[in-house]
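In what follows, a single structure is set out as structure tokens and then discussed.
Below is a slice of the complex: some chains, not all, each in place.
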Amino acid sequence: MKKLPMLVSVAVLACMSAAAWSDSAPTAPVVLSVDKISAGDTAWMLTSTALVLMMSIPGLALFYGGMVRKKNVLATLMQTFAIVCVVSLLWWLVGYSWAFTPGSKFVGGMSRAFFNGMTYMHDPINKLSVSHLALTIPETVYAMFQLTFAVITPALIAGAFADRMKFSAMLVFMAAWSLLVYVPIAHMVWEPSGWLNAAGVLDYAGGTVVHINAGMAGLASCIVLGKRLGYGRERMPPHNLTLTLIGASLLWVGWFGFNAGSAGAADGRAGMAMLVTQMATAAAALSWMFAEWISKGKPSVLGIASGAVAGLVAITPASGFVGPTPAVVIGLAAGVICFVAATSLKHLLRYDDSLDAFGVHGIGGIVGALLTGIFVSKEISGVANSMLMQFLIQLKGVAVTVIYGFAASFIILKLIDLCIGLRVTEEQEREGLDISLHGESIE
Amino acid sequence: MKLITAIVKPFKLDEVRAALSDAGVRGVTVTEVRGFGRQRGHTEIYRGAEYVVEFVPKSKIEIAVDDALVDQVVEAIIKSAKTGKVGDGKVFVFELEQVVRIRTGERDSNAI
């Protein structure tokens, strides 16, 4: 729903629900009678919410945790877990309100701070509040679903600065980033009053808002923080790719909630979104695997898993707009391009994007956002722009996110570095963050 | 008494132990070690970063024996651990001044 220009969006809403709206569609959250709610849509959105939370914990936590050295695995898991907690509370505080209520072109209003006015009224009143962005489900469900997007996005960034950031600084950075970077971009792209939404930028489930955004923040952070101690000299192989493969698998499964859940309903569009997600992911996993097999001599577990994630990232913005065959193409492209980004570009440009947050999410997100403009199907999406025009609009969306995401992250990081310092001491880094920051270790 | 230390390929461990048993050895102590030598390790590549794993996993077997048994035991090890390929390992022999069995306090030959 949320990724469509407003008019189209409203039209879709009107027909998505069994009970049609007679007159003008709402542009802000409204209170409706409980019988306006579709139990089927609600069931799917509750499920999707659970799936997307599972992407973060344990999915992403394990995906990253398996790639670091053994002495840092708990610290890496802890980052994701703590980010989920902090951003959940920020979402309640003001994040949801700033992102998904109408307001200025850049940020929403304060009306839903502390989830104020988000109600469910028991019998005999039998009313509840509903977001204007998803009219057939309770607003609580919409807010929860969007919460799971808000928590995973900053957690993705952590892959770039693995093994060297202070936990306290990380908490501050993520809190600031969530409110100052994620929330505004989400508003601009997904809320009808946001300017990129009005400009027609298509981002079905978060190619720009989630992936490019997190990727650019990752790039900023690995530049600001510098390389890991001993990078390039010491051995830093992933300590346990079993964890990484569990993580990649749960990301894949959970991503069905991410993409098909972004339909806001259990309908034909959700079905198509799930199908194209599967196609792109399988294609990208194989394209990375074969690219590696050909160029490095062996197909690797880390490679196929990374390829799958690259495919998931790239199909994200396109998932409600394209058919299965274009999805295969998007996947093939994303797999091989992200392979180059993670294995060559990084070493060429000499930043230490430790777990390739930028290489996979940034680059994959850009590939997906641009190809969305190429492959968008009028039949599926209802969007009638010419390919060139849509491509240019997409380019605009990408450019804004790339620039704002990088610049804002950079500034926030520099400020935190000035105030409390970003990086652990050399001794802590050498001993490993598990023991030095958290006083724990695994056997 | 002597302490004989053998560094062997891990998959040969069971064979060596059987041979030692035949040679009259009652007990041994085994440690997993990493060997660096002529036998080369392998290469791992993770997202373009190559790591040469220079070591090869080896098993270190320590055996305390009476002087009389030394040659026989060394022979048994060599025979059973040999594949003829690089990396088969080494045998070291050290003088062992005292042995005590903790359970009984027995000493030297009686303690082995």
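Note that the chains are named A and B in the order they appear, and that numbering of residues resets to 1 at the start of each chain.
The rule is short, and it goes like this: a residue touches a chain if its C-beta (ideal position, glycine included) is under 8 Å from a C-beta of that chain, and two chains touch if they have at least 3 such contacts.
From a predicted model like this one, the values you see are computed outputs, not experimental measurements.
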{"item": "Whole-file subunit formula (labels as shown)", "value": "A x3, B x3"}
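Note that only the chains that are shown with their structure count from here on.
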{"item": "Distance from subunit B to subunit A - Cα centre to Cα centre, in angstrom", "value": "53"}
{"item": "Subunit A residues touching subunit B - in the complex, by the definition given at the top", "value": "235-238, 296, 298, 300, 302-303, 306, 342-344, 346-347, 356"}
{"item": "Contacting residues of subunit B [partner subunit A, same complex]", "value": "44-49, 51"}
